[in-house]
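Below you will find the structure I want to go over with you.
Shown here: the complex without one of its protein chains, the others still in place.
Entry: subunit A
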């Protein structure tokens, strides 16, 4: 099928087998290899991208279903010269070891902070109607869809907390 995908603000025309996932379209057809393939079944979160600002598993959705959607990958969040706040915080806090899960962690955290800002509760929120706390428990729960085999979780939570606090101060 001939489709147009909007990725990181740029349109790409592609001829794709309908079976192609967004993940495979990014990696195998557009050479955007920042997004990683871990389990390919939605269990590890390494493939997380943002679609219209929402974090999703790019391995579990078909590219042909996303014409007209705004897809953002790790390449669209920052560059080596101009890191996004979360990218910089992951570096500062050593939020990784091997780095394979990191693009997914950062895309996921980017979407997750917007969810918190919108006031969405989580499984660990005591009050469904109150603004969520920026606690370690809240961040861990909200990031549970991203596994880190190196177990850098403590530093990942620290990195995300720093960015979230800086944002809160800026508001």
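The definition used in the following text is that contacts are C-beta pairs under 8 Å (C-beta built on N, C-alpha and C of every residue); 3 or more make two chains touch, one makes a residue touch a chain; residues count from 1.
One rule holds for everything that comes next: contacts and distances are computed from a predicted model.
**Q** Quick one: find the hidden chain's UniProt protein name among "Xanthine dehydrogenase YagS FAD-binding subunit", "ABC transporter permease", "Peptidase" or "NADH-dependent FMN reductase".
**A** "Xanthine dehydrogenase YagS FAD-binding subunit"
**Q** Which of these, A:35, A:108 or A:155, touches the one chain of the complex that we don't see?
**A** Of the listed residues, the one touching the omitted chain is A:108.
**Q** Using the document's definition of touch, tell me which of A:21, A:35 or A:102 contacts the absent chain.
**A** For the chain that is not drawn, the touching residue is A:21.
**Q** In the full complex, which of A:37, A:93 or A:142 touches the chain missing from this view?
**A** Final answer for the missing-chain contact: A:142.
**Q** Hey, which subunit A residues sit against the chain that's not shown?
**A** Counting only subunit A, the missing chain is touched by 1, 17-19, 21, 40-42, 45, 48, 54-57, 60-62, 64-65, 108, 111-112, 115, 118-123, 125, 128-129, 140-146.
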